[in-house]
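With one protein chain held back, the other chains of the complex are shown just where they sit.
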Amino acid sequence: MSSYIIRRILLGLLTLLLITFFVYGLLRLMPGDPLLVRLEMMDPGKHMLPEDITRMREMYGLNDPWYISYFKWLGKLLHGDLGESFTQHAAVAHVIRERIGATLLLTLSSLIISYLLAIPLGLYATARNGRWDERTISVLLYMLYSLPSFVAALALQVLFAVQLHGTAFELPLFGMTGDHFNQMSFGGKFLDLFKHAVLPVACFTYGTLAYYSRFILANMQEVIRQDYIRTARAKGVGYWRILFHHAFRNTMIPLVTLIGLELPALLSGSIILEQIFGWPGMGKLFFESIRMRDYPTLMGLILMFSVLTLVGQLLADICYAFVDPRVSYE
Amino acid sequence: MSIGPNITPPLADAPAADPQQLETSRGFWAETWLRFRRRKLAMVALAYVLFMACVALFSPAIAGTKPIICKYKGHIYFPALGYFHRSWENPIFVTDHFRNVYPAKLKESDPESWALWPLVYQDPQRRVRADEWPDHPANPTRDKGHPNSLNLFGTTRAGVDVFAEMVHGTRTAMLVGFVSMGIAGAIGITLGAFAGYLGGWADMLLSRLIEFVMCIPPLVLILALIAVLPHPTIWHLMAVLGLTSWTGIARLMRGEFIRLREADFVTAARAVGVGWFGIMFRHIFRNGLAPVLVPITFGIASAILIESALSFLGFGAPPPNPSWGALLEAGRDNLQMWWLIAFPGLAIFFTVLAYNLIGEGLQEATDPRLRQPGN
Amino acid sequence: MPPVLEVTDLRTYFHTDEGVIRAVDDLTFRLEPGRTLGIVGESGSGKSVTSLSIMRLLSSNAKVETGRIAFLGKDLVKLPEREMQSIRGRDISMIFQEPMTSLNPVFTVGAQIMEAIILHQKVSKAEARQKAIDLMREVGIPKPEQRVDSYPHQMSGGQKQRVMIAMALSCNPQVLIADEPTTALDVTIQAQILEILRKLRDNRGMAIIFITHDLGVIAEIADDVLVMYRGEEVEYAPVLEIFSNPKHPYTKGLLACRPRLESKYRRLPTVDDFMQTVKEGTGFRVIEKKMDAARLHHLETAGRGRLLHPKTELAAIGHPWEEGYHAPDAKTVAEGTQPLLAVKNLEVHFPVRRGILARTVDHIRAVDNISFNVYPGQTLGLVGESGCGKTTTGRAILRLIEPTGGQVLYRGTNVAALSGSELRAMRGKMQIVFQDPYGSLNPRMTIEAAITEPMVIQGVGANKNERRDRAASLLKEVGLTPNYLRRYPHEFSGGQRQRVCIARALAAGPEFIICDESVSSLDVSVQAQVLNLLKELQDKRGLTYIFISHALSVVKFMADMMAVMNNGKIVEFGPSESIYKNPQEAYTRKLINATPKDDLELIRKRVAERAAVTK
Partner (left out) sequence: ASSAEKPPADDKFKLGDLIEPFTPPLLAELDKTADWQDMPVVDPMEELRDQKKKEPPLVSVEEALRLHNDSPEDNKKIISALSMVPPADGKGANFDASIGRCQVMDLASTNPLLMSSFAEAEFGDLTALFIINFDWNLVPFADANAVVSWKASKDHLLDKIVLRDDLVWSDGKPITAHDVVFTFQAIMTSKIPIPAVRSGPDQIKWVEAYDDHTLVFFHKAAQATNTWDLNFPIIPKHIFEKSIPEDPTLTTSAFHTQQQLKPVVGGPYELIEWNRGSNLVMQRRENFYMHNGKQVRGKPFFKEVTFHLLEDGNTRLLALKSGRIQETELEAQQWQTQTSGRDFYDSNTKAYGNEWLYMYIGWNLKTPFFEDVRVRQAMACAMNYDEMINDLCYGLYPRCHGIFAPDAWMYPKHPLPLYEFNLDKAEKLLDEAGWIDTDGDGIRDKEVNGKRIPFEFNLTVSLKPDRIDICNLLRENLDSIGVICHVVPMEAAVFQERVQNKKYEAEMAGWGTGTDPSLTSNIFGTGEDRNFGSYSNPKVDALYKAGLLEFDPQKRAEIYGEIANLIYADQPYMFLYNQNRFFGFSHSLRGYRFSPRGPYAYVPGVMSLWMP
């Protein structure tokens, strides 16, 4: 196993190299020019002088062929330097670091909550499959799935931030922290973050429930009719324990795969919800960077996503051997 | 029963056993279909999808401002076909200055003419203006286009009828979902199956490929493609969607194959001499279907939404192209106009529901343990 | 004494696409505490369905149509699921027929036993673990401290079966339903298990329903016997009664055709020699029949005598050819014949892994340096204690497991060196019938597909219809009806599945077959039919078999040469008759002696003992 992991990590580094190389090529292939999209280009009064454009092009290394730029980027990376953002006027590492906390707060809690809800929902659906209550719940979930998040977000904002304004249930309309956050006590900070996170997390979560619970249901149905479930029943094991312990354990391979697939989403955030809730997350950053063709920032983000993706897959693969003893990597 | 001293050797010289009462047996998939047919909800869902397909196919006959068929200056024309492709609408109507308004012009230019009109006189691409059709005022614009008897689902900001747009948008909605998920499913299942079953180096390579594709941000890829493709069309969009969204399916399939390749019945199949292809796709695949059905069914539905997001990036069909997603997008900017969200939202909901019911039905139908009559 | 369990007019039907299957039709019996009811009957006659009906664990398409199952006066048929659940395990527990698929693959066997213990007894985890280890030791699993942490797939068939037994016993139930609990066990272990059951019955007053095909076992343990045939009860009487004075022709036939170690038959009689069934409306009628002399003569003389190794080789293995010692029609393979299969120093080791990084800390030497030859047309019997490596040997020969060392030569070619397509072609010639028939059938393939598939691959049969007809006739050969073709594996009884697997192995027309416990779940009559078929084929087409079994009588009937395995090694190898007559190893002797006996004397003795105990 350990040799497998080491081999995977080495291969992962190679993959990473390939991915970044390829993506860098793609980035440079994208139409659009980081200098031409700058706002200054559209300013009716002050505009960028052609000489300045040439000069900055040189400075940003845009005159080099893309593969040369890539290797320059790589060289810097090996020194632990992600370069400087074209648009944010800061080091890429700094820009990303500023967003990580906010993004994780949103995505991680949403991921946890959605699994915490979806697993019982899926199990419940398995237990009651085909009955009216299960049908109702799943239709509701599908309804939520098709409800656009911007509609839900607005409705929740109107309800909690406007209608309930002044009551105990009031929730902040936007932002991650309240005014003067830095002056708050630890508990106050926690409460403040919590209140700000409720609505975005809710919007982030509800849509995924249908998918996860349906996924769990599908896999459970496969397992629930196996003979060993009958054995467990013969032992007198309670129904829920059978579902949760005996059957659910056998659906772990797809579930672990799914979680592995979701891992990179932890850092990708959501553009729409971040915009609506004024949440300083990674989704906006990524989108903005694409919009502005901010290659260094994009590369920093993609490197991070890629690492996370690879780690997610590796973890999933390792977990296979844990959740199913028949799988081995020797 | 012929159990007795004269045991008939089973092979070589085996006589064709009494073929009288042996029904021809159906294959696994035929039987799946048989069981599927018994699931009422799934069949209703399938009927819904087929209905939508019909709507898509006959959209110009349902809503449009061009006659389905007309006789004009002694010839028969099918101007409504112009909704599928502009060149299918006869140029004579341009030459004769119809300016895309048929009812009055037909009579004016040729009093002899007659025409068969679509069910609803509304256009998916433009606003219907006053006096085009008897007693038909101009479509309301701005936020005034509440659903009414003439505009069943209301109108957009520009006065385009939402009902017509949705009817014609069905085409894209259906096509994008099926084609893109078809591609994704085919690639994902095949590669996942190979990676999981073969293991070893093949798995190492294919898994790296999966990771590689996973790490490419679709947005970047799409924008880069715009540079390469001079005129990206809806087909390109479907291809890109398909080519980027297979990774999850592949991973899930791979997981199932890893789990099942050690199963005894697989060993048994190997012992019988079944080749890798047979083992993978006859033996393992049907047993590992459950986890991939879910992403595929959801994928078909969500492709509808992605399509609109992408055509907004200038990828895919150009703007007057009617699409559910585009309506939702328009509604997003103006939530007062609830009908822009409600109707496409409902359509998407029903589609999600239908695909999922079909998926559920399919999954249950493929499980012979659930074989029981009348259920 | 009031019965713990009373079944009246039980009817359990399956509703399928092909119509209603009356698996159990009008069954009535009662079970008193401290007594054992043995159920015997044709394979597929509804024994398992009866027990599942009692447990209320039938699949969703089955329904108890009428009848009453009274447990201590409560009708289980009508009991709410909640209460039923509390009865299961605690009051009634069950050993399932197929232990391979009945164990949860992702939990260690220890955990599965412990769960049952913790569920019904107030003990801590550590205590439960200790208890589980004790139970495993009790049922004869070697090194239980190590084995508690094994996963089901790491255990041999017999070991899994013992885990099932341990699990069922751990709950201390009032009623134990044991559905063929010893099919995969060698006779010594079987004796040990029977002893445990007896003790539990006698000391705790546990009532047992014991389903088996082995009349010897019935004789050893049962107080009453219920004989089933096609879902119906044909005879229900105390054990002595059944053995001494069977009434129903089926029972008579059954008793008549059980194989004996000392039997002289070349072919075995089947119940069809003693009775005939005639269709009558929806049911059937049985007409008794007498075996005629011609038939008897046929049975005693058909086919060839034993075919032994070449004389030089016999000498080399310590069984030199002695004229007169062997049966008169015994022959040896001509000198210089190339063996069909030569196994040389075969080794298969499984790593034992520990810890998070799953480092290999030890090896289980499942097959430890064994060598033997099998000549064309021969049958090699392979016997040995459960878990000694028989299955592993078989799989390693076919390269279904990569051997750790050694060589397997098939007609002189090294199997390990074959490429993918060559190997596939070779597999057309070499077949294996797996020990676990259920697991080895694809749950999503009809058995028609399963049986015709090898034909397609090996190019047998011109078209679909022809292949189907062939499959149909194969089914008939193994005693199944052709309209089963469209069923899926889960719709069969254990014995039926076993026969499906045999039919599959025969489908491609192989020349060499490994039969791994292939007749263990068959009633004696069907077993006889299948064994006859195998012999017939051997005569006709010179097939070669490796026959793995625990039933020594069966091995003796089938095998020319015999190998006795212990702990992964072959401890004794020679002509089967010589070994039976004169076992050299203590281990072999033990095996032979432990074979259950079913002569009336013994039964009388046991009944008398029982009477003394129950007084």
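Letters are used for the chains, namely A, B and C, taken in the order the chains are written, and counting of residues starts over at 1 for each.
The rule we apply is simple: a residue touches a chain if its C-beta (ideal position, glycine included) is under 8 Å from a C-beta of that chain, and two chains touch if they have at least 3 such contacts.
None of these values were measured; they are calculated from a predicted model.
J.: Touch partners of the unshown chain, restricted to the chains that are shown, please.
T.: The chain that is not shown is in contact with A, B.
J.: Any idea which of A:Leu62, A:Ala102 or A:Met299 touches the chain not displayed?
T.: Looking across A:Leu62, A:Ala102 or A:Met299, the contact with the absent chain belongs to A:Ala102.
J.: List the subunit B residues touching the unshown chain?
T.: Residues in contact with the chain left out: 86-87, 89-95, 97-101, 125-127, 141-143, 157-159, 223, 226, 312-314, 318-320, 329-330, 333-336.
J.: In terms of residues, what is the contact footprint of the unshown chain on subunit A?
T.: Touching the chain left out of view, subunit A contributes residues 30-33, 36-41, 43-50, 52, 55-56, 59, 76, 79-81, 83-84, 87-91, 93-95, 98-99, 102, 150, 154, 157-158, 161-162, 165, 173-177, 179, 182, 275-281, 284-285, 291-293.
Going forward, only the chains that are shown with their structure count from here on.
J.: Please classify the inter-chain touch graph. Allowed labels: line, ring, star, complete, other.
T.: Chain contacts: complete, every pair touches.
J.: Let me have the rounded angstrom distance from the C-alpha centre of subunit B over to the C-alpha centre of subunit C, please.
T.: A distance of 51 Å separates the two centres.
J.: If you average the Cα atoms of subunit A and of subunit B to get two centres, how far apart are those centres in Å?
T.: Distance between chain centres, rounded to whole Å: 27 Å.
J.: Touching at least two other chains at once: which residues of subunit A meet that condition?
T.: In subunit A, the residues touching two or more other chains are 225, 324, 326.
J.: What residues in subunit C touch two or more of the other chains?
T.: 59, 153
J.: Under the definition above, what is the set of subunit C residues touching subunit B in their complex?
T.: Result: residues 15-17, 59-61, 100, 153, 270, 272, 295, 298, 395, 398, 400, 420-421, 424-428, 431-432, 434, 436, 439-446, 448-449, 453-454, 457-458, 460, 465-466, 468-470, 472-474, 476-477, 479, 481-483, 485-486, 488, 490-491, 501, 504, 506-509, 529, 532-533, 536-537, 540-541 of subunit C touch subunit B.
J.: Can you tell me which positions in subunit C touch subunit A when the two form their complex?
T.: 55, 57, 59, 81, 85-90, 93-94, 96, 98, 101-108, 112, 115-116, 119-120, 151, 153-154, 164, 167-168, 171, 351, 357-359, 438
J.: If we count contacts the way the header does, which residues on subunit A are in touch with subunit B in the complex?
T.: 11-12, 14-15, 18-19, 22-23, 26-27, 29-32, 138-139, 142-143, 145-148, 150-151, 154, 210-211, 214-215, 218-219, 221-222, 225, 253-254, 256-258, 260-261, 264, 286-287, 290, 298, 302, 305-306, 309-310, 313, 316-317, 320, 324, 326-327
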